[in-house]
Structures are given as structure tokens and as C-alpha cells.
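This report refers to the structure that appears directly beneath it.
Moving on, here comes subunit A:
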Amino acid sequence: MMDSNPILKVSNLNIHFGSGDDLVKAVDGISFTVGRGETVALVGESGSGKSISSLALTKLAPRAAKYVAGEIHFNGQEMLSLSDRELRQIRGSQISYIFQEPMSSLNPVFTVGWQIKEAIGLHQKGVDRKSEIIRLLDVVHLPQRLATAYPHEMSGGQLQRCMIAMALACSPDLLVADEPTTALDVTVQREILNLLAELSEKVDLSILMITHNFGIVSDLADRVYVMQKGRIVEEGTTHKVLYEPQHEYTKQLMAAVPRLHPKPPASFTIENAKEGE
Partner candidate 1 sequence: MSEKGKSLWGDAWLRLKRNRLAMVCLGLVVLFTALALYGEVVYRYHDWKDISPAYQKTNLDLAYQAPSSEHWMGTDGLGRDVMARLIQGVRIAYKVGIITSLIAIPIGVILGCLAGFFGGKVDDFIVWLYSTFASMPGLLFILAIAMVVPDNGLLGIYLGIGLTTWVGLCRLVRGEVIKHKEQTYVQAAKALGLGSGRIIFKHILPNISHVIIVTFSLRFPAAVGTEVIMSFLGIGVQGEPSWGLMIDSARMRLWQGMWWEMTFVTLAVFLLVLAFNLLGDALRDALDPRLND
Partner candidate 2 sequence: MISNESKVKTLLKVDGLNVIYGHKKEAVHAVKDVSFYIKPGEIFGLVGESGCGKSSLGKAMVRLVDPASGRIGFKEANVAQLKGRALQEYRREVQMVFQDPYGSLNPRMKVGHAITDVLTVHRIGKNMEERRERVTELFEAVGLEPDWAWRYPHEFSGGQRQRICIARALALNPDLLVADEPVSALDVSVQAEILHLLKELRITRQLAFLFISHDLAVVRNLCDRVAVMYNGEIVEMGDVSKVIDHPQHEYTRTLLAAVPSF
């Protein structure tokens, strides 16, 4: 399963906030890889450091963050040693992000077409932008007429598709999706998840998925890393981690996840069944 030549290789990353008594080790020596065309999930609860880790890939973590140690190898470059200018070149063109709140990620006063055009223009010169916008909207299954729509005229799912279109504008190698469906309804979430799965297949996109939802992990990810308090406590193929968790924390988490179709043998459902009657 492991790629011998991964597109992203993070080794022993340490990110701290504050100092002295207020020192917070937000990311405490984590290592992970994402292979080409692979979908990898970082799961954990709030405060586990999963979002900071994903932002750190292009040094987007908040200013107060200190990159104490570690290396981030992406496409043969060591990201932490790059200058701001070089990083800007990479952001958006080679590593793209989509976030939880599509509504606040788009500027309300411009049409989405204009915003996609801007994303194209930033990193690609000399392409026919009009046809490119249409192509991108098509990739995310949005009708062309929405190019002239403003964000408030669209639903949450459509906005997240626009965000994905913008993220794909420069055909990145890695898409970092930070809780991309948390704010969406389940049926819309399903559509977005299907779209991401389709993209990873069709364009051979590598996806780093940040989520707290094990259902999404099981649906989408090839491999998974479980984070707790800035550390990775368990890693492995999705099936193995979800069905044969080794670490105590993963086991607890799996027990806490409410199941749609609880299986009688598991201990927590017996209790539920009794009370449910």
C-alpha cells in the first residue's frame, strides 16, 4: 500500500505555540506520507493538531506558530526551507486547500466565475480563461450559467463545488480538504464525497483529508492516521484501523461513534438496546 516515492512526506514535524509555561506543543513530532493518487485521512478530535498540521504544509499556520523541528518533502522540495515567494508559488498551484465554510471562503461581492478566473490567472498565464472556467465548472458538475452567480445565490453544496473548482484551477498535485463537508447536509455531503472520489480517480489527484468523521474516512480514504494531542497514535489502511484498532484511544473513539445499524454483539449497543425499549 505504501508508496515508495510519495508526493508528500512529513517527518518528525514539531509545531509549538508560546513559550515557557505557556508552551503548547500543537504538533508533537508527527510523520506521515501521501502517495500519488492516494487519499489519506488525518482524523482526530478538536485540538488534536490535525488542522495545524495540514496548514503547516505550506507554512500557512498562524503567525504565532513556531516550526521547531521536522521536514516536509513535497515533490522533491523541502517546504520549510522555502522563501515566502516560493511558497506562494506552490500554494494554489501545486497544493490547494478547501475548507469547512464555503460561504465565508468566497468573497460575497464578486461572481463565482470571476473568482474562479482569478484563481486561474494567479498561476497560469496565457490560457483561455473563459473556456477554462467552463471546463472547471463542468469538472465539479455545476451548470455554466452559475459562472455569473453571486455566492449568496447558491446553496452550500454548490459553493463547496465552486471552492473545489477554484482549488483545481491550476491542476494541483495535492488537495488538502479540511473538514470539507462538516457544514453541509448529509445528502449534499454525499455528493461532495462522491465528487472527491471521482476526482481522485479521474485526475489522479492526491487528497489529504482532515476530518473527525469516521464514516467519511471509511468512504474515501485509502489510509488513515489517527491524531491525539499533537501526536499520531495509530496509522494504517482504513480497513485495518477502523475494524481492528490497536491503540486504546482509537478503540475509545470507535466505541463512541454512534452507528446507524448497531451490531448487537458490541458492548455499547447492548446498553442502548436496553434503554431504548
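How were these picked? Simply put, all candidates are chains of the complex that A comes from, given by their letters.
The rule is simple: a residue touches a chain if its C-beta (ideal position, glycine included) is under 8 Å from a C-beta of that chain, and two chains touch if they have at least 3 such contacts; residues count from 1.
Because the structure is a prediction, the values reported are computed rather than measured.
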{"item": "In-complex contact partner of subunit A, selected from candidates 1 or 2", "value": "2"}
{"item": "Residues of subunit A defined as touching candidate 2 within the complex", "value": "45-46, 156, 185-190, 193, 212-216, 218-220, 242-243, 252-253, 255-262, 269, 272, 275-276"}
